[in-house]
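Only a single protein chain was left out; the remaining protein chains are all shown in position.
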Amino acid sequence: MKAGIIGATGYSGIELVRLLHFHPNVDLVKIISNSKNGEEISEVFPHLSNIFQLELSTLDIDELAKGVDLIFLAVPSGISKKILPVFMEKEIKCVDLSGDFRLKNPEDYEKWYGGRTADKHYLTQATYGLSEIFKEDIRNAHYIANPGCYPTAALLGLIPALKNGIIDKDSIIIDGKSGASGAGRKAATATLFAEINENVKAYKLGKHQHIPEIEQILGKVSSEIINITFTTHLLPITRGIMCTMYTKLQGTTSEEKVIDLYKAFYEETEFIRIRDAGRIPAIKEVSGSNYCDIGFAIDERTGTLVIVSCIDNILKGAAGQAIQNMNLMMGWDESLGLTAAPSYP
Amino acid sequence: MKAGIIGATGYSGIELVRLLHFHPNVDLVKIISNSKNGEEISEVFPHLSNIFQLELSTLDIDELAKGVDLIFLAVPSGISKKILPVFMEKEIKCVDLSGDFRLKNPEDYEKWYGGRTADKHYLTQATYGLSEIFKEDIRNAHYIANPGCYPTAALLGLIPALKNGIIDKDSIIIDGKSGASGAGRKAATATLFAEINENVKAYKLGKHQHIPEIEQILGKVSSEIINITFTTHLLPITRGIMCTMYTKLQGTTSEEKVIDLYKAFYEETEFIRIRDAGRIPAIKEVSGSNYCDIGFAIDERTGTLVIVSCIDNILKGAAGQAIQNMNLMMGWDESLGLTAAPSYP
Amino acid sequence: MKAGIIGATGYSGIELVRLLHFHPNVDLVKIISNSKNGEEISEVFPHLSNIFQLELSTLDIDELAKGVDLIFLAVPSGISKKILPVFMEKEIKCVDLSGDFRLKNPEDYEKWYGGRTADKHYLTQATYGLSEIFKEDIRNAHYIANPGCYPTAALLGLIPALKNGIIDKDSIIIDGKSGASGAGRKAATATLFAEINENVKAYKLGKHQHIPEIEQILGKVSSEIINITFTTHLLPITRGIMCTMYTKLQGTTSEEKVIDLYKAFYEETEFIRIRDAGRIPAIKEVSGSNYCDIGFAIDERTGTLVIVSCIDNILKGAAGQAIQNMNLMMGWDESLGLTAAPSYP
Partner (left out) sequence: MKAGIIGATGYSGIELVRLLHFHPNVDLVKIISNSKNGEEISEVFPHLSNIFQLELSTLDIDELAKGVDLIFLAVPSGISKKILPVFMEKEIKCVDLSGDFRLKNPEDYEKWYGGRTADKHYLTQATYGLSEIFKEDIRNAHYIANPGCYPTAALLGLIPALKNGIIDKDSIIIDGKSGASGAGRKAATATLFAEINENVKAYKLGKHQHIPEIEQILGKVSSEIINITFTTHLLPITRGIMCTMYTKLQGTTSEEKVIDLYKAFYEETEFIRIRDAGRIPAIKEVSGSNYCDIGFAIDERTGTLVIVSCIDNILKGAAGQAIQNMNLMMGWDESLGLTAAPSYP
């Protein structure tokens, strides 16, 4: 199968290049970058020297559509909504890593992203690609709205508890912590090394565009209206997200029972690892992999179930899950090209 | 005034050395370290070369008591409970940076620290040194139980809201994040650079010994029994603590009103800085100083007041507050020797 | 004395703000930033909240010249050459932190910086401000070309050996290593956290504009033409420079003798600390201070004297030395406002 990437020189884009190059069923034939048009990818990213050679080119939608079977859109939100509909019209499979096709309620998009959302005709064609939760939908999809990084970690950690009714739906607090690569490769003062290093910043409190995305999916799986409290923090690490989530238990349970419930829920999946009682995952334990590791602690004094969920934001939180969704769409094993273990230390 | 430090080669100890050397009213005459007995402090810590010269010696309590007017105990919990009572008997003023004299309920100590607490006779003589909250008590004290690093950040952020009844006392969740210096200078695999770098670990969930300390003080200022949910995370930074705290509002208010309330509460203090609406403090904004910076966000959708409190864990969270408490005990200006501004970047 | 800063929101500028605010003899009355005109400095840099209040304004040379006795130019190279001459005409004392007035040979400037140098009339009026080496010149100066960060570390480490003829002048190799703050606060992809973290990059090999600056001063103090080999590396730290320097010994000597020579050479100075035999300085041992720490190792097998010199690039390498030069120019003690010890860890 022939694939192309629009936005190949961002952090998610260059990970897609690496993953697709090694993918056994895919031939990566087109990599688009308007800013680096004409340059060899391995000149821009020397870590790929001797590994992958291809010239970056500017976006010519017609030409691209003729040359590939599937396209990854690794472009900022606001751009996809203009491009993806064109490929939909041409019936080219797409995985969109931006936020443009995730929110199904146009008012949500306008409030949290600003600007108009994509036309409803196109919006409804994009399937939300949280692989483990919507596997069947994804298998039948042609167009994927790939989830945000925080929503991936948060939703995979919350959904089994919420669907099984063991937590109070109105009690959910998500303390999100992300590495700086999540801010992208755009030149900016706020993400300079000297600003991030030896620092932690809380940002966009109550205003992060991933709030409606998480609420939409929690609402969908529980058939209830759910409001969450969500706080994000920028950490001095390159890769990785940890969501520490606080929920009120409904009734009595134990860490062991919660763990059993989660293990059963995710039994058929490849990339969710549930920690045993007393073990909490750390970011480094998933770095470089497509895994989502989840651990639990119950504070009986306050009736609180604390859920800790970790992912590599560029892999399971972006490029890795995009590949996983491609695999599902194509009817392949979902782990194809994604079997790399985390590396430690 | 002549001062001595027991445990001068730990991270809090060496900061005490630096701060006391520059303190206008103090002569640092004794620095104790059993492991480095006979070495010059500037040989062990070359950053003090040409600045401060003094030989480290082993602990000889009688000799020490004769030579100094005030002693800082920068030793691990479990050690102070054996030493501090001896100095109490000799009526030598002490500031104890360990956890041994903070918990007034012996059962709490046994449960959270393990082992027996100090004798009640001595325990009751030690005043809890949260400088801004118990200023009058500290001024009259001879023995200070210097607060833990997390409790300092958490309590300074919570107390004004709690005392003014604007938050539900049963709703308090503290997501604590600390730099690795908080684990001390002891050789350990878990705090090696390669384990902490590019990583975040949640630890001691629901089991941290600072839980009863925070609850005891919240209970004291509110005259209610309070249980908190408290989670701690180890960050890849050397210095700094951020507590992101989630509380449910009682009644309606606004960020501006909360800010006004806090500014009024801390009006007479020197080291609390309340951020204006829309501004959240970052760790780097307090690093290298004795400040505690506090900011707020209200999530109206969930009725949540998020309070973010930042300190330098070695300064306001340990050595800095210890100096502040000494200043208060001695009747000096509380900021004497502590006026250094944070440095940035 | 009234002082002003042009370029107060860069990394050197904001350190100047902090240092001048606490300087006992200086009143900082004007801070210039074209990009942040009208904002309070503590809004832009909240670490200065409650410490220093002043509104940033755009540059109006006439107005500035009327209001201050001394100006710090913390602007990029290429800008100072246009501004400083105007202040020279008005006979306002200046310390210029840029590279524009360091190179006395116009061809050097054109080759290494590009563009035309300042007019010779102005160029000759600026005294090179390597405080320890040119103290008398600086005391009589009105205009200071403050040295570059690498040249400060390298020259202070090399000059005593070179002047005393113990090393071969043609053998000097400088392996320079700098923290990322040295690249300034300009938005740029290359200095994003995710590019610098967990990375080391060698850059500008044989092309760095500090080469002619070092060679000019080595030539001046030795009265010989000297060519050096100089390589620079970008490190994942915020602050600090280490220069590891390799020189061939002329004749036989010992580490002890070299150390004695350096201690004698720098006997009258306040900020140079010479390590004893077997001790090599580390960057953290100078961080946050104006010190330059120097250590030595002789490799007898190859007749090599290795000199390791460390500074805080923003302090001794920029703002700190600028203050030191102001102190000298004003006839004050050179350490006024600069006595802060390094902090550790």
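Quick notes
Read from first to last, the chains carry the letters A, B and C; within each, the first residue is number 1.
Here is the rule we go by: a residue touches a chain if its C-beta (ideal position, glycine included) is under 8 Å from a C-beta of that chain, and two chains touch if they have at least 3 such contacts.
Please read these numbers as outputs of a predicted model, since none were measured by experiment.
Checked against the full complex, the one of C:81, C:102, C:185 or C:284 touching the unshown chain is C:284.
Within the complete assembly, C:302 is the residue of C:53, C:105 or C:302 that touches the hidden chain.
When you scan A:140, A:223 or A:343 for touch with the missing chain, the hit is A:343.
Which of B:4, B:236 or B:317 touches the hidden chain is settled by the complete complex: it is B:236.
In the full complex, chain A touches the omitted chain through residues 11, 14-15, 18, 21-22, 45-52, 181, 185, 197-198, 238-239, 273, 275, 279, 281-282, 284-289, 291, 293, 339-345. Residues 11, 179-181, 185-189, 191-198, 236-238 are the ones on chain B that touch the missing chain. The chain not shown here touches chain C at positions 170, 173, 175, 177, 194-195, 197-203, 205-206, 227-229, 231, 233, 235-240, 242, 244, 246, 280, 282-284, 287, 295, 297-299, 301-302, 304, 306, 308, 345.
The definition used in the following text is that only the chains that are shown with their structure count from here on.
By the residue-number overlap criterion, the interface of chain B with chain C counts as same, with over half of its numbers used by both chains.
Averaging C-alpha coordinates per chain places the centre of chain A 45 Å away from that of chain C.
Centroids built from CA atoms put chain B at 39 Å from chain A. Rounded to a whole number, the gap between the C-alpha centres of chain B and chain C is 36 angstrom. For chain B, residues that reach two or more other chains under the stated contact definition are 197-198, 238-239, 282, 284, 287, 345.
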